[in-house]
Structure formats: structure tokens, C-alpha cells
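With one protein chain removed, the remaining protein chains of the complex are shown where they sit.
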Amino acid sequence: MSGKIYFGGLKPQRGEIHINRDRCKGCGFCVEYCPRDVLELSEEFNKKGYHPPRIKNEDECCYCQLCEAICPEFAIFVTLHSEEEEGENTESRP
Amino acid sequence: MSPDGKNPIENFLRMDRIPHIWCSGCGIGTVVSSFADALSKSDLDLDKVAIVSGIGCTGRVAGYVKLDSFHSTHGRAIPFATGLKLGNPELKLVVFSGDGDIFGIGGNHFIHAARRNMDLVVICVNNFNYAMTGGQVAATSPIKANLSTAPYGNFEYPFNLPYLAEACGATYVARWTVLHMRQVTTSILEALNRKGLSLIEVITPCVTLYARRNRLGDGLNLLKYYYENSEVRHGADTRTLDIRFQEKITCGKFIDVEKPTFLECMNAHLTKTLGDKYRPYGV
Partner (left out) sequence: MKTRKADPKGVLTGAHYLDGDFALAEGALAAGCRFFAGYPITPSTETAERFSERIPFVGGMFIQMEDEIASITALIGAAWAGQKVMTVTSGPGFSLMMENIGLAAMQEVPLVIANVQRGGPSTGLPTLTGQQDMMQARWGSHGDYRIIALSPDSPQECFDLTIHAFNLAELYRVPVFVMTDECVGHMHEKVLIPPADEIDIVERKWHQGPKDKYLPYQPDADHVPFMIKAGDGYRFHTTGLTHDQRGYPVINAEVQDWCVRHLIDKIDKNADKIIKLEEDQVDGAEVVVLSYGITSRVTIKAVQDARRQGIKVGTIRLITVWPFPEKRIQELAGKVKAMVMPEINVGQVVKELERSVAGRTKVVGVPHCGGWVHDPNDILKAIKEAAQ
């Protein structure tokens, strides 16, 4: 822990990112639109020959779930990191 | 390789048919994702929600969504949905199809469904061409765009869909691009929670055809174009909502009015004229 003090629901949430590598078609939407630059296209190929994303920086993920919303292949989703509690004003996908 | 835990959207999909057929960079999957999000946020009993699509890339949506789903013939999703709705008024009907299907061959059916204020949610994915058959010119293709049956550039005037919808009598009209995922969800949710003919137009990239033929790049390039050129103007005059080739796209919710639906009109009128002998239908 970093030793910072957080008040009420101001503690930033962290997300746990789940990538279905073989469903990905390498469109790059999640990488481009992640507001925290958490993802990048990997060097490896998946079964279909695409470069799926890889997590560059999981600590930066703020659980905005934009990647989950924008992915056209249903290949990435984000769950709330288990150590965090849900804040009062979150609007999350069930 | 399956991730641990399940992607929540899988509850809404026929997972035995995934991965879907849409190209890399195509926006249809994202619109389906926004639709699933709206369904999950709504209070509707999903057993009573039925989805009808036509023919085309977007027409394949019915095959992937886990609702009572109907894949009809080209352009005929709207009368099919009308039959379902009037056959069982308890059902909530969503028509999910493309611009060529709904407004090309299906144009007449849209006009009359909007005129009657039939209780249908129409989600029209607009990629400016007939994609499934190889990128032919459509009623929504902008002037100058290159398409396989307009190989020297399109010279026909395209539709301005929100204007057309308003003129026909649609009572909820919104337009977004696929990049506005959350607003698409909000609009779909508003449409699901209301009665009457709702049209939500979602502009999406067509990478393999429209973008390639017009050298617009890939999905990311098109999303960037949407980002830089879309402007949200709620309540804008629909006459000003033309989309010119690679120019401004005005998004927002333009029409949202209350008006009795076809069934409400029928029941009200027949009750008034026939009195007690008439028992309202579907009530």
C-alpha cells in the first residue's frame, strides 16, 4: 500500500482485466481508447493470426470498463479488483 | 483460452455461435454490446423481448443474441416485428438491422410503421453501404463516396435518416456513432422503456468495404474521424442533420415525444365508436 489516506468513496477503484485472446480480432480499439494506457497490442499471434492486447500496466486500470464496452468481439471484460470495495457512486455493468 | 470468470455479456449471447462473422474493426459487435448493456439495465422480462433482423451484416445480429430471435427476409424486419407485436402485444419488439435493409428495400415499411407509431424499437446500424454483398451504394451513401456499384463516386442524394424518421411520424429519434457507446446504451434504454416507434441510428465503421474503397483506413481511423467530427446537439432541427462525405456528424437525441401508439389508437377509437360491445385488444 502506498500509505495515502482516502476519504469516503474517493479511493480509486482498480480493475482486473480478462482478455479472451483467441476471440480477439486485433482491431486495436481497446488499446487506443483506454484512458490510462493500460493495454498494448502484443507481439504474439493468437489462433487466428491477430495480435491480441496485453496488459501493460494493470495497476493503472481504473475500472472504467471502456475496453469492455468498446470491444466488438466480446473479448475483454473488467471485474472489480478483489481487494477493493465498491464505491458509493459507481455505475457498473452487472 | 477462457478467462477466469465469465464476461457478463455472455448471458445475452448464443455462445455456441461466437466468434461472430463481423470483420476486424467492424462496429456492429460494439452496438450489440451496447444493446446488451441496455437490456441488462432495463426492467424488462427478457423472455418477452423479441428481436427481428433483416438481411445484411447487421441482419446477422438476431443469430447471436439470446432472445426469441427472428431472421427475416431483406427489408422485411419491420412488418415481421409488426406481426409479432400485434399478434402478442405483451412482447417488446426490437428491430435490429442495417441502413440498406431498413431504409433501402425496407423503406416503405419504415415509413408506415413510423406513420402508425407502431410500438417498435428500431436500431439501425448505418455503415453507408450494402456491406454483406460487397459494398454497393446505399440510400445513405454520401455523395462522392466510392462504392462497388458507384465505382466513379456516388452522385445520388442520400437520406438524412433522422429527418426522414421525423417526417414519417417517429416519436423518438436519436443518432450516435459507435464510439458513443454509453450514449447508444442510454438511447436504447430510453427506447425500450417507452412506447411508440423509436429510431436509433448508429454510425459504424465498415472496414473491409466502405473504408477500404474510400481509403479511409481501418476501424481506428474511422473512430478517430468520428471523434474529431461528431458534435452532440440534442434537439437539433432534423433538417440540418445531413452527413456529407467525411464531414461533420451531428449526434444526439432529436425527437422524444409522447403520442398514442397504433394499438392505443385502435382501442380508443373502437371503444368510442362501438361502446361496450368492443373489448380492447391486447389489454
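All chains are identified by letter, namely A and B, in their written order; residue positions are counted from 1 within each chain.
Keep in mind that, in the parts below, contacts are C-beta pairs under 8 Å (C-beta built on N, C-alpha and C of every residue); 3 or more make two chains touch, one makes a residue touch a chain.
If you're wondering where the values come from, they're calculated on a predicted model, not measured in any experiment.
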Check the whole complex and report which displayed chains the hidden chain contacts. B
Listed residues B:I9, B:V52, B:A150 or B:V173, member touching the removed chain: B:V52
Using the definition of touch stated at the top, determine which of B:V32, B:A62 or B:L209 touches the missing chain. B:A62
For the chain not shown, which residue from B:N7, B:T30 or B:S72 touches it across the whole complex? B:S72
Positions on chain B where the hidden chain makes contact: 14, 16-17, 47-48, 50, 52, 62-63, 66-73, 76, 79-88, 90-91, 108-109, 111-112, 270, 274, 277-279, 281
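The criterion applied here is as follows: only the chains that are shown with their structure count from here on.
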Centroid from C-alpha atoms only, then distance chain A to chain B, rounded to Å. What do you get? 28
Residues of chain A defined as touching chain B within the complex: 18-23, 25-29, 32-33, 50, 66, 68-74, 77, 79, 93-94
Can you list the chain B residues touching chain A in their complex? 1-5, 7-10, 13, 18-20, 22-30, 33-34, 37, 40, 179, 181-182, 185, 218-220, 223
